[in-house]
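Here you go, one structure.
Here the complex is missing a single protein chain, while all its other protein chains stay put.
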Amino acid sequence: GYATLDLQREERTGFPEVIYGEGKTREQILGIFTKLMEHHQKVLATRVSNEKAVYIIAELRRLHPDDTFHYHEAARTLHWIASGYQERWKEGYIAVVCAGTSDLPVAEEAAITAELMGNKIERIYDIGVAGLHRLLNKVQLIEGANVVIVVAGMEGALASVVGGLVSKPVVAVPTSIGYGASMNGIAALLAMLSSCASGVSVVNIDNGFGAGYFAATMTNTI
Amino acid sequence: GYATLDLQREERTGFPEVIYGEGKTREQILGIFTKLMEHHQKVLATRVSNEKAVYIIAELRRLHPDDTFHYHEAARTLHWIASGYQERWKEGYIAVVCAGTSDLPVAEEAAITAELMGNKIERIYDIGVAGLHRLLNKVQLIEGANVVIVVAGMEGALASVVGGLVSKPVVAVPTSIGYGASMNGIAALLAMLSSCASGVSVVNIDNGFGAGYFAATMTNTI
Amino acid sequence: GYATLDLQREERTGFPEVIYGEGKTREQILGIFTKLMEHHQKVLATRVSNEKAVYIIAELRRLHPDDTFHYHEAARTLHWIASGYQERWKEGYIAVVCAGTSDLPVAEEAAITAELMGNKIERIYDIGVAGLHRLLNKVQLIEGANVVIVVAGMEGALASVVGGLVSKPVVAVPTSIGYGASMNGIAALLAMLSSCASGVSVVNIDNGFGAGYFAATMTNTI
Amino acid sequence: GYATLDLQREERTGFPEVIYGEGKTREQILGIFTKLMEHHQKVLATRVSNEKAVYIIAELRRLHPDDTFHYHEAARTLHWIASGYQERWKEGYIAVVCAGTSDLPVAEEAAITAELMGNKIERIYDIGVAGLHRLLNKVQLIEGANVVIVVAGMEGALASVVGGLVSKPVVAVPTSIGYGASMNGIAALLAMLSSCASGVSVVNIDNGFGAGYFAATMTNTI
Amino acid sequence: GYATLDLQREERTGFPEVIYGEGKTREQILGIFTKLMEHHQKVLATRVSNEKAVYIIAELRRLHPDDTFHYHEAARTLHWIASGYQERWKEGYIAVVCAGTSDLPVAEEAAITAELMGNKIERIYDIGVAGLHRLLNKVQLIEGANVVIVVAGMEGALASVVGGLVSKPVVAVPTSIGYGASMNGIAALLAMLSSCASGVSVVNIDNGFGAGYFAATMTNTI
Amino acid sequence: GYATLDLQREERTGFPEVIYGEGKTREQILGIFTKLMEHHQKVLATRVSNEKAVYIIAELRRLHPDDTFHYHEAARTLHWIASGYQERWKEGYIAVVCAGTSDLPVAEEAAITAELMGNKIERIYDIGVAGLHRLLNKVQLIEGANVVIVVAGMEGALASVVGGLVSKPVVAVPTSIGYGASMNGIAALLAMLSSCASGVSVVNIDNGFGAGYFAATMTNTI
Amino acid sequence: GYATLDLQREERTGFPEVIYGEGKTREQILGIFTKLMEHHQKVLATRVSNEKAVYIIAELRRLHPDDTFHYHEAARTLHWIASGYQERWKEGYIAVVCAGTSDLPVAEEAAITAELMGNKIERIYDIGVAGLHRLLNKVQLIEGANVVIVVAGMEGALASVVGGLVSKPVVAVPTSIGYGASMNGIAALLAMLSSCASGVSVVNIDNGFGAGYFAATMTNTI
Partner (left out) sequence: GYATLDLQREERTGFPEVIYGEGKTREQILGIFTKLMEHHQKVLATRVSNEKAVYIIAELRRLHPDDTFHYHEAARTLHWIASGYQERWKEGYIAVVCAGTSDLPVAEEAAITAELMGNKIERIYDIGVAGLHRLLNKVQLIEGANVVIVVAGMEGALASVVGGLVSKPVVAVPTSIGYGASMNGIAALLAMLSSCASGVSVVNIDNGFGAGYFAATMTNTI
């Protein structure tokens, strides 16, 4: 068949396999989603286009009329939580910080992922370095988090600046926002990797999912 | 002058400014090192070439005859701990895993940094995916860590494989080991960023220091 | 004219010229296909879009009402075998392994090509390193093959891991599955070329055809 | 001959031809320097290695025993001002800001060039974003300048942050300080070009000379 | 909310926050535009596609029936000036020079931006180096400007040639005009950064806005 | 206005300004075309999309009902020759060789350009190195040319092989035919530039026009 | 310790672990070499610089006075075969073809590796496409091989040409011979991956070892 599901992943790594929606047909996503619902209490699919989502949700509702399915249009995430599932929320919160309004879809993907993994989220959006006081106003709130996710495109300077201001681990997400020399996020990616601030690590361009997931593995340890 | 030291960094981020040894003259490194010793109980300089280290250590010993200075030749780190300083060791340990013998200098830079920041280290070296049983033998030990640092050059596959096997956050460090298409670590860097395993974040090529530091900020939170 | 067919290729290299569908008009593909049918018993065209295929197949059926034409929508291959052609199947089989469901179109292109060249195929799909036990379950089956084709996108780690587990030649195919730092398959390509496992060679990104063909030249020699 | 000097450049652009020292033999640099001294009151050569400088200065002193020649070892600039030349200093000053001690050679090249072109310089060094208060302490001084030159390596975030804080034109100079993903200054270059702050333009990596020169053309207009 | 407006930017840097239209929904752009109109006398949005502009202008007109809104289709800029606002025009003019007709949209974005910031503009279009006399005819006019903006795609040679002919600061804008080795503007960008003429600085590919803004900060200083 | 035509170009370089169709509106192309017709006897526009061509030709026919306009759909060239113009054909011919059927549009652009400049053309298509005898059959014909244009995508090996077989100058045109590592023609471009055969020079990717023009300047000299 | 030897590799993949000499100290190489000698009958180390080899061989001879150690200066390989070991030579031979004299070190690394793995080698050197008859003279000999290794730098065209002439699998090795656009072997690598001939797969730049090893895994299957 087209899929060999990793049904032991939850046991091994703490969260079920997440469906990567790109490059899969809507029928394949639906098939995998349905199968995972049989074995887990949460299912998440990422990078599900609006077009595919319409079909998949309709089918899911037809097959599981008593369940609720959540699709976030900007973040392109589709998820399900078993009705009756009781979340055990982690202590404290994860701060999701983004530089500009245009970075919002990636920030939301991170927030939704980490939330689904049992973390409370503090969303702090559009506080990029071009207007530094916006960030300085929020330093306390950011320092208060367990982990900080910083989402930024263009030159990605926000990650370094946040990294220099707080003692918490900073997970940086470069976004593809920008043009020309920003090279679809390569400029921000290289900049974040070269950060002069020390407590910063980086995930792939536009990979809000990865940042949210990584941050959640950290709070597992707490 | 040539330096504006950030003497508040320890208070703000939990660890004093670390000296980046490249592009500085040996006199500048010595000057900054000495100054930092006045304000802190630990000082770390990274990327200090053997050649510069000989001069700097000689001078430091002349100026501070009662202190001990540690230079690691492969890792190129130079550090000092105030005599009488009592480390408060973190609970548990950080696993530093590397793929091959050639990755050892970077792995040591990570281990030394994290250790200096109060973490016990489990070194698990030369267990790359070409001989997978070596890794499988160590999965328990790796899973037992608070955080896992994975150091690998060439194709950097070890990060994905470890990421798929354990529930702990994995901080991946690509190294410049390899040639041709490995492009001085770019191949491993891109691979680690594109990892199909989810709890993986990445630092700069050969940046053992950054990985050790980042891991230590995580254990601070615990 | 627009084409100078290489009608001696079968004699020289063992298989007739294969039509590269991109950059050709549907009329050109049809014209070349028809011409090749006059001189050979099998004709293969690759990278034929769905849109072009509809026209070409309709025309082929009109011109050759007694023949069967096979179009694989995901793999975008179009082929014909002369009716009455008796395949001489090679001993043993080629294993076509892929990392994720999204790599399936490339894996199928490889499988179809190698099959058309007289090889039995064992398809082993969606066993990427994020869930390693899926691969470990199949090691015997893979080792049993004459040649192994490994298809993987993102970081392409599967090629190295398979290469380290079996004694058979591994032909790696990077796919363009992934985003950001995966750079349309460049990350997987560089990683596979830099593999720390030794018996691995690589073909172009998404070049399932090339892998299938190359594998088949190997089994010719057996 | 090996050179066609542009003796009209001063008249046309306000400053004599500057000798680019790389790729020229020490004899060629000496020859051009001597020739330019005959037609101008200032001569500047850049990127003159220490090795070449020793020879050239010795020869210049032999030929012009009454003149003074200035060589800056870190900046690798060699210049001469005709004795008796009376500088007409521009109103105000140019701020030369750099992120770290390692960026000092490039910052000095900028400062020396702009100074030679009649500008007073305010040097503000080692105030990178990892310790933001260092910059915030200097905002007044920077805002007071006619033009601001920002020199930074690694991720080059300082340019954006300064650009967001002041109303003056910011000329950004990426440096090759850093390693791995910093790609010899490419990361900082791309980041500065992609700056989310608006009044920033950029010169070549390590091109302190170009930044100093460009800033000076601006103050000409004042 | 989705935006944290930087309402102090005008006070700090001399011009209100400019809306970056890409990656924002039309509703977001409209919301921010309207908000900024409450605090400032000019509002500028860049990179607003034709499609979005139709909706936004219609809404703006509905909400502010007495105001005039200006949309430039090629430049994709949308701006508003408070009725009754009295511009204080700067002395002299900025020259906006472009190499070819195809560079016109970027040149217009620069001209509109600088004009909105109080500068008179001299447009000198389609005088690229393939027909050098066209440029030579205009040297006087260009030399007469306070600052020169040079917009060019393909190999971007015009910036160097203008830089060598005049004494004024030259702000170079590479455009994405060209194909193949021009690499969407990378060729022109690298060329302009490597210019052998000295008074040249560079902004991002297609960044007419940035060039206009930067030039205007310079004339502020005059 | 949007254009400053270079009406002296024919006198200076032997051929009137050629219109680059990309990035220009159909109205701009029409306007320039019409203007050039007033001053020259031939007008050529390249990279004119089918869509624009329909409009432009219709308008041209309306304005100049007695003239003939030639549009080549694959090559995207639009040209006009004044009725009654008497071509002075050059001695001998230019060989336009291409590797595959997919390279035909670029080859035709070269052939049309060189023909319009007074050269007879020998078209030798689809003789790539995968079937070497096709080329070997044509060596005499190629050697007989004044200049040889070699058009090839993928790995572009044909240029080196032809370059090694004949004594005539070889102008190589890489095409964007291929995928993955062919990188839209970069592979062929780099390969052609690195050719081990000596008499080979190269033009931009897909630049059939440039190759045809360059070849024609050579035959001018004959 | 610094190494975790993979002593089961021979059993699993048919050949003992090969020592990668770069990035290892001479003491580490010696230590691993000696250890492997205890468990295997052949030991191979690659990329051992002349400088390291002098020390290592001296030590090996001291420790094992009765054994013979082979160092190839150009190929930088060091190997040992247990005295009394009786090779079981494979049927037929592997052809190692190279384009130019400068490619010889890589070709030798391939030949030595494959030979050590039990294959007879036919060396066919310096027959690049600039003088095609040299290759055409050898087609029979190449076709007679089980597998063909083609080693070429610059544009790497030889791989495609050989691939189009024979029916045997072609393993292509790009070399770093060349300059400028050859980009240390990237041009040849991309070209070989984009080959228009079908039975070609590719290993890393300068990876003669990998090609020899891969070819040998193929002949294992025969």
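A, B, C, D, E, F and G label the chains in the order they appear, each numbered from 1.
Note that a contact is a pair of C-beta atoms (placed from the backbone, for glycine too) under 8 Å apart; a residue touches a chain by one contact, two chains touch by 3 or more.
None of the values given here were measured: they were computed from a predicted structure.
Novice: Since one chain is left out of the picture, which of the remaining chains does it touch in the full complex?
Specialist: D, E, F, G
Novice: Using the touch definition from the top, which of G:G100, G:G156 or G:G212 touches the missing chain?
Specialist: In the full complex, the listed residue that touches the missing chain is G:G100.
Novice: Among E:I124, E:A187 or E:V203, single out the residue that touches the unshown chain.
Specialist: Here the residue in touch with the unshown chain is E:A187.
Novice: In the whole complex, what residues of chain D lie against the chain that is missing from view?
Specialist: Touch with the absent chain occurs at residues 1-6, 8-9, 17, 20, 22-24, 28, 32, 47, 174, 176, 184-185, 189, 204-207.
Novice: List the chain F residues touching the unshown chain?
Specialist: Contact residues on chain F toward the absent chain are 12-15, 18, 146-147, 164-169, 171, 189, 193-194, 198-205, 209-211, 213-214, 217-218, 220-222.
Novice: Across the whole complex, list the residues on chain G that are touched by the chain not included here.
Specialist: On the side of chain G, residues 100-104, 125-127, 130-131, 133-134, 153, 177, 179-182 touch the unshown chain.
The criterion applied here is as follows: only the chains that are shown with their structure count from here on.
Novice: Give the chains in contact with both chain B and chain D, ordered by label.
Specialist: Looking at chain D and chain B together, the chains touching each of them are A.
Novice: F-G versus E-F: which has more C-beta pairs touching?
Specialist: Higher C-beta contact count between the two pairs: F-G.
Novice: Computing the C-alpha centre of each chain, which chain sits at the greatest distance from chain G?
Specialist: E
Novice: Whole-Å distance, chain D centre to chain G centre, using C-alpha means?
Specialist: 50
Novice: Starting from the mean Cα coordinates of chain D and chain E, work out the distance between those two points in Å.
Specialist: Taking the mean C-alpha position of each chain, the two centres sit 27 Å apart.
Novice: Going through chain A residue by residue, note those that touch at least 2 other chains and give them in order.
Specialist: Expected reply: 100, 130-131, 164-165, 180-182, 189, 193-194, 198, 204-205.
Novice: Think of each chain as a node with edges to the chains it touches; is that a line, ring, star, complete or other?
Specialist: Contact pattern: none of line, ring, star or complete.
Novice: Which of the chains touch, listed as pairs?
Specialist: A-B, A-C, A-D, A-E, B-C, B-D, B-G, C-F, C-G, D-E, E-F, F-G
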